[in-house]
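What you see is the complex with one protein chain gone and the rest in place.
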Amino acid sequence: MISAPDTAWVLISTALVLLMTPALAFFYGGLVRSKNALNTMMMSFIAMSVAGVLWPLVGYSLAFGEGNSFIGDFSMVLMNGVDLEANGTIPHMLFFAFQGTFAIITAALVSGAVVGRMAFPAYMAFIGAWLVLVYAPVTHWVWGGGWVDHTLGALDFAGGAVVHVNAGAAALVAAYVLGPRKDYGRQALLPHNVPFVLLGAGLLWFGWFGFNGGSALAADGIAVLAFTNTMLAPAATLLVWAILDLMNTKRVTAVGLATGVVVGLVSITPAAGFVSPVSALVIGALAAVPSYFALEWRARTRLDDSLDVFAAHGLGGIVGAILTGVFAQTSLGSPAAGLVEGNPGQVLSQALSVIAVFAYSGILTVGILKAIGLVLPLRVDDKQERQGLDLANHGEEAYSTGEGALLLLDDEAVGVFDMDPDHDKPSRFVTTSEEAR
Amino acid sequence: MISAPDTAWVLISTALVLLMTPALAFFYGGLVRSKNALNTMMMSFIAMSVAGVLWPLVGYSLAFGEGNSFIGDFSMVLMNGVDLEANGTIPHMLFFAFQGTFAIITAALVSGAVVGRMAFPAYMAFIGAWLVLVYAPVTHWVWGGGWVDHTLGALDFAGGAVVHVNAGAAALVAAYVLGPRKDYGRQALLPHNVPFVLLGAGLLWFGWFGFNGGSALAADGIAVLAFTNTMLAPAATLLVWAILDLMNTKRVTAVGLATGVVVGLVSITPAAGFVSPVSALVIGALAAVPSYFALEWRARTRLDDSLDVFAAHGLGGIVGAILTGVFAQTSLGSPAAGLVEGNPGQVLSQALSVIAVFAYSGILTVGILKAIGLVLPLRVDDKQERQGLDLANHGEEAYSTGEGALLLLDDEAVGVFDMDPDHDKPSRFVTTSEEAR
Amino acid sequence: MISAPDTAWVLISTALVLLMTPALAFFYGGLVRSKNALNTMMMSFIAMSVAGVLWPLVGYSLAFGEGNSFIGDFSMVLMNGVDLEANGTIPHMLFFAFQGTFAIITAALVSGAVVGRMAFPAYMAFIGAWLVLVYAPVTHWVWGGGWVDHTLGALDFAGGAVVHVNAGAAALVAAYVLGPRKDYGRQALLPHNVPFVLLGAGLLWFGWFGFNGGSALAADGIAVLAFTNTMLAPAATLLVWAILDLMNTKRVTAVGLATGVVVGLVSITPAAGFVSPVSALVIGALAAVPSYFALEWRARTRLDDSLDVFAAHGLGGIVGAILTGVFAQTSLGSPAAGLVEGNPGQVLSQALSVIAVFAYSGILTVGILKAIGLVLPLRVDDKQERQGLDLANHGEEAYSTGEGALLLLDDEAVGVFDMDPDHDKPSRFVTTSEEAR
Amino acid sequence: MKLIKAVIRPDRLNDVLKALYRVEVKGMTVSRVHGHGAEAETVETYRGTTVKMELTEKIMIDVGVSEPYVEATIDAIVENARTGDVGDGKIFVLPVERVVRIRTGEVDSAAVTPVK
Amino acid sequence: MKLIKAVIRPDRLNDVLKALYRVEVKGMTVSRVHGHGAEAETVETYRGTTVKMELTEKIMIDVGVSEPYVEATIDAIVENARTGDVGDGKIFVLPVERVVRIRTGEVDSAAVTPVK
Partner (left out) sequence: MKLIKAVIRPDRLNDVLKALYRVEVKGMTVSRVHGHGAEAETVETYRGTTVKMELTEKIMIDVGVSEPYVEATIDAIVENARTGDVGDGKIFVLPVERVVRIRTGEVDSAAVTPVK
């Protein structure tokens, strides 16, 4: 039976999760140079279109269609049967929409690994294929009645494995397949706009309340628990992060803090509705450590996972997934007990689910990228890379002063709607030699 | 009887719609030159004040007072009788607030046509008058028990005609009445901050879930349907827009994408709760085409609807209104059947409602502007226009470095609260000749 | 008994209030010079960590533990007993989370008085201590069953005294204890990014619907009343502010408008659920005046409350608290009648509560700062202040172009993960003389 | 060889660029600067703080030209940058001892003659 | 005629402006630049990336003055831009062959004398 309050809560949660994609655009966009700012943001925004269209077309059906243990089916293609009837206590269509926003953000997350060099058409093709071939089946494994849930019994409250490990693995191999930016390791990648990074982090946190809280699919105690944990875990991550920063550079950095927010949110995602708030504080605090050092270390390698999707989302997701196996409490409503309730086996299940998702996502991502590479150039050429992808891929500048910009107009188009005839006409800049006299 | 879940959903929806006005400020503000950035943003923000005060004073009463077929009455002036009693399943006061946020954003939408030249006091007067004389009656026609609803039977779920066609028509004629900017057609109008445009688009989308989803006035299936359609239609618009962009300039532009989001959202607004999600995809996809080409074409005319309010909101609203007549399904709860259910007459009703709103809004807008022009200068002078309206109208710069800024202090005011007397006093920069020696 | 709709509404309200802290970061961050932008924003963000961790540890227990009239106890330390059982109509844990977001924002508010000079470690220590020693007891007085509520009978719907007077008093004395910035009164403090200020104001308003509306702790008529008042009061403040601006400088300023939004919101906070919408308009309109002139006057003194926390929050809160005593109506559900209902005594109660909070907060703040000053330097040194706190405290620039940034790498760390060995290695910039040949 | 430094109004830049193009001066370097002169100052207000803004936005153009182009360049700039109001800007002509084109190493006149 | 180019600290600009005003030098052009010199470098860290920032913010002032004003201008700048710490900046005096006031076409000394 449909419950109106549950519907209200999942409605707003869905809106919150959708907001996370623009938020991610700012988190990522602020971290790059200004010559790549729009391209980076567009990689998130376009996911709202590509994934937004593929989800009703086929993605949802592959993820949540009955199918088998490994993948759904085509029974709900084009939203066939996705109507306003109850699915649990909310309309089926709302469940579809809520899940759709997860698909969008997951695809967008991967982009952080390939900024500054990937050609936009190839990127669009990539996220489309990835959504169908990787995201949909992995979702089916975990939430669609697949083997990770039923056979393995692994827990994933709001997408530690489905979203973050999955995207982290794809990011890692995508960075490897594409290769580093040409000036990687020689020219530092300084964030062109740290306030945008903070804005993105702030809005991500806000949206994440829908992500985790909404995953209860009801306005009940589980939602409250997930919500509260989503508030506390990042607070703890931040504090640890700040201390590590102080020990490492004697200063608490803003970019570090923004990163810490995301790491904390990622780490609590798989656990949110299964663990106590005190456990959430512990999970958040512990998650800071591996990600912090992975970030330090990655920058010294040749692996140009430019915005550290693996270190933040991949590692954060892995740590969160494992710790879910440690701290999950059936007394709080978790379907399986964790180590603290005397079930060490759960930790193993969690680890296996992470490995499976990681391996599948990594291998498929290589395959998809190689296949697209046969048809479309994966990277822009060196000159375009130097010039910046905003100009090369989009023909725009993020911050234009308009100086030295000469209007190009088709002369014939002028004047059709010319309502003020005595005003001098827009002039085409003429460079022919007779004119030059 | 009041329903708590419906109340919860409409409460948050109201907050979401209110957020759309700051969002619009960023969408518009990013599109202009930096010398006009604040002025453009202020045109949206001030609507929250002018419309926010006029709505309880008189606007709501004129829109929703019983009155006649054409306009409400003064029975609810100063919120007389607007209390916490049920209006449908929510408190009357909540309905009032929800509708108030629509009034605010509609007034703000018009500003995109007059940026870079309109004097701020005249603008404030304009939106005040427009709210009372245009927005309130048109709302009455459609949602207040007026003739468009009762006699014509036209459908408008969340404001295709009331909000977007209305604002689009006003924008078109306002641009005409004011005339183009002095450098229009000679100096290109490049967006000074495209990330702000994307931020605005992202927040608008987020807020629009309240706009359309909240228009169900309940946390029910209609809300879910409207919500889902609000997610899918712009996704489809974006995809078509990206393809048109690729065909036209070989590159997907960020400003184009942001515009596409808005066009998609506008187009689904009148249909949101009446059509199926698949229809929403179709409506979104179709709506991209006319707006895309109208934008191309407008820039070649002398019509300085600077931020293309007509092309985006006017045309998007018209297309959406007509297609509502095509795709509306009584089986989904629409009060009238559309063409797909065998009722071609609905398309006509829709077209007539559009024409009526367009004509009324256009004519009244001319009248209001001419009348204000008798009392206040509508435009700033040429020098101020060159200098930028931020300085001219507001005495501020959007991005100030503080270099060369000399403090002006009234000497007598200094020291009253002088708590640190041995510190050297703030000094007034003195330019008199004795001092100069 | 737990009500699902009430839970849904307080959940989303909690998220909205949490968003106010990033919003404040932008409001404050835009107002400072770019060299202090990150530091200013970090002062808000770090509150989400410090207060976010201290609240479950001890803050909540001190505020809401039974204790005595003056302070709570340690019964709920580490969230002991804060579970999913009902507290009113929502789970206790949700009440805890909702209140936690108030603690965070209140601590962050104070930072506006000390920007551009306070050392970050001292700041972190300060807000931690302040939260425990000032915020928690004051909250206990007013909402935790303490003497302001029970003995004095003062009304404070959503935190006029607890949040705004409290923060305003702390800000005032903190500015005094720290002393002005070195260039105060000589170099004007121009906002480096006014659009950020407007963004902050817009998001604050949005979040404030959760702050005031959520304080009803239910999706009921009181929530609707509080919500509507939160929409109307700032609209009135803005209008009065715009008129004052026009009279004073002949121009409506954007920074003024953003400030007016905040003042209006502050002023309605203590009254939101107790007064009629028309009273809200009056309260909003009246509140503009003292804050407007206090801002004018403060800039002429030696009191470097840099971002005018006292003038905006302190005064706004005082005016709001007093006017609550004037306009509160038992007919609308207020527990006590105001002057308009013939109870002049309520105005006195309100005034006393303001004085008590102000005095306690002011005195304790001095003590805390002096104590911290014994251990840590409160201010950065003059050179760092000149250089800007972003570099000095955080080692970052808000807007970096990357020019002249030479990578520093530990040679030994390179190559561990070297996956592309023929690509030239990241080179360490070498400045030793043998290398230079 | 001379280096012609011109300070002009931002909104005159496009016209100046076109005019220079017509006199075959096709290489130049442009920067955003702030000018201080006899122009009316603007007053700005931010909350209680009122400031007199002594600087106004200008564009500086640096053009390296060989002697025969000096007069044409100056004329082109003066004609197109002039509005007649105070604040139109100044032109400074500086002597240059050497010009090098980085790409080819060509010097002096050859260095400033545009490639076809 | 000389063009005096001074590189100074941003926070000294206002004082320099006032001092120049007092010696009746009222026209100048100001730009934001980055200086590299003997000043201590700052280290910045962004996630795992640590950089040494070799450039610090400076202001460049270009003042065209006729001979009698040269010394006064230099003195005014030196006195007001000096803090005594490394990084105070430099002044370069360049010869100028011609100055034109765009608004009037006046040249040389007349071009730099402010309108009353």
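By written order: A, B, C, D and E. Residues from 1 in each chain.
We adopt the following convention: contacts are C-beta pairs under 8 Å (C-beta built on N, C-alpha and C of every residue); 3 or more make two chains touch, one makes a residue touch a chain.
Predicted, not measured: the structure shown is a model, and the values here were computed from it.
Undergrad: Just list which of the chains on display the missing one touches.
TA: Taken over the complete structure, the missing chain's partners among displayed chains are A, B, C, D, E.
Undergrad: Of the residues E:Leu55, E:Ala72 or E:Val107, which one touches the chain left out of the display?
TA: Hidden-chain contact among the options goes to E:Leu55.
Undergrad: Going by the contact rule already stated, which one of E:Pro10, E:Gly35, E:Gly48 or E:Gly64 would touch the omitted chain in the full complex?
TA: E:Gly35
Undergrad: So which bits of chain B touch the chain we can't see?
TA: Residues of chain B in touch with the missing chain: 188-191, 249, 251, 253, 255-256, 259, 295-300, 308.
Undergrad: Which positions on chain C touch the chain that was left off?
TA: Answer for chain C: residues 401, 403-406, 429, 431, 436-437 touch the chain left out.
Undergrad: Contact with the hidden chain only, please: which chain D residues?
TA: Output for chain D: 3, 17, 26-31, 62, 64, 94-103, 105, 111-112, 114-115.
Operating definition for what follows: only the chains that are shown with their structure count from here on.
Undergrad: Can you name the chains that touch chain A as well as chain E?
TA: Touching chain A and chain E alike, sorted by label: B, C, D.
Undergrad: Copies chain B, chain C: same or different interface, half of numbers shared as the threshold?
TA: Different, since most residue numbers here occur in only one copy.
Undergrad: Between chain A and chain D, what's the gap in Å when you average each chain's C-alpha atoms?
TA: So the centre of chain A lies 47 Å away from the centre of chain D.
Undergrad: Compute the distance, rounded to whole Å, between the mean C-alpha positions of chain B and chain D.
TA: 42
Undergrad: Can you tell me which residues of chain B touch two or more of the remaining chains?
TA: Touching at least two other chains: 3-5, 8, 12, 186-187, 193, 199, 395-397, 400-401, 403-407, 409, 429.
Undergrad: Where in chain D do residues touch at least two different other chains?
TA: 14, 32, 34, 36, 44-46, 49-51, 54-55, 85
Undergrad: Line, ring, star, complete or other: which one describes how these chains touch?
TA: Contact pattern: complete, every chain touching every other.
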